[in-house]
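Beneath this line is the structure, given in structure tokens, with notes to follow.
Other chains dropped; remaining ones untouched in position.
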Amino acid sequence: MNKEKIILIGGGGHCRSVIDVIEAEDKFDIAGIIDKQELIGSSVLGYKVIGCDDDLQLLIKDIKNAVITVGHLEDNSLRVSLYKKLKNIGFTLPTIISPLAYVSKHTTIDEGTVIMHQALINANVKIGKNCIINSKALIEHDVTVENHCHISTGSILNGGVIVKSNTFFGSNATSKQYSNISGFVKAGSVFK
Amino acid sequence: MNKEKIILIGGGGHCRSVIDVIEAEDKFDIAGIIDKQELIGSSVLGYKVIGCDDDLQLLIKDIKNAVITVGHLEDNSLRVSLYKKLKNIGFTLPTIISPLAYVSKHTTIDEGTVIMHQALINANVKIGKNCIINSKALIEHDVTVENHCHISTGSILNGGVIVKSNTFFGSNATSKQYSNISGFVKAGSVFK
């Protein structure tokens, strides 16, 4: 089967994790990575940096799909502006789901969101656009995650939680049931 | 194959998670949900509330299996009394195990206990009756969990721990090896 091509926007550490997910999913053919001008020609896990932001207008003639592989720690403004730019140019931002993750069929996940290895999305969950649901994160029943959020590695959103747009929910953090979360939540903390 | 029918006792958030597990396990046919009188006719993930507690005597003529889908946070008295009532009427309370969970073959799990998605039960473990081993919980080697306990989402019982009956072990809590646990353990805490 001919797989559709995809380009990856950002060639850092999170990119390596996403490459691993895309390879495992085996649904897209990674055509290359977009990063800074001076990195063109270098490679990440064997995939070449083929251009910088200025080349996106040209690249879309050949490649319809893109995934943002820039991380999101304190600040997600770069991910948000990339999302807008890619949409404006006309890229499709597919949902990428690791085959090692579990996503309940009673759940909706919006465009540009990536579900990493061994994440678990339980029943009656809604996840917005351009989110990272990172490795081993657990999203319990009835949770809503709005747009541009990063639910970090191994963190737990318990039942009925609402996570507002642009939230960073730290690695191994835990939320109480039915809480409302926004802003920056520290790694390992308990949010009530 | 004709699957056996099962009814679910309690139609809240935990019920939605258990429905997801029963559907994934594909062993039982969900015949409906038991909840308050005024909810009869409403539905949960597409399954109808078909009766209230008073109807159980009649329903058992057609449906032999029941699973308690009421949650257990501070207080498990409702789960315990439902367990006794269902046993008195004559229901079978099967063990429900997510196909996404791992249960060592060197382990015993008693009736009415539900093992949720991506939980891991290691070797030489004993789990009692009417427990919830919630999503992504980890029960290490040589642990004993007595009856009517809730081992919450993503929590970790390390090797040799004993959990006394009626314990609530909070989400993402961690126990030291060979500790004795009872009562209420807070989310995210470390129990020594």
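As written, the chain order gives the labels A and B, with residue 1 at the start of each chain.
Keep in mind that, in the parts below, a residue touches a chain if its C-beta (ideal position, glycine included) is under 8 Å from a C-beta of that chain, and two chains touch if they have at least 3 such contacts.
Quick caveat, the model's predicted, so the values are computed rather than measured.
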Point to revise | Identical protein chains in the complete assembly, only 2 of which are shown | key: 3
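FYI, only the chains that are shown with their structure count from here on.
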Check your understanding: Taking each chain's centre as its mean C-alpha position, how far apart are chain A and chain B in Å?
Key -> 32
Practice item. Spell out the part of chain A that touches chain B in their complex, as residue ranges. Key: 102, 104-106, 118, 120, 122-124, 136, 138, 140-142, 154, 156, 158-160, 172, 174, 176-177, 188-190
Point to revise | chain A-touching residues of chain B, taken from the complex the two chains share | key: 13-14, 16-17, 19-20, 23, 45, 73, 100, 117-118, 135-136, 153-154, 171-172, 186-188
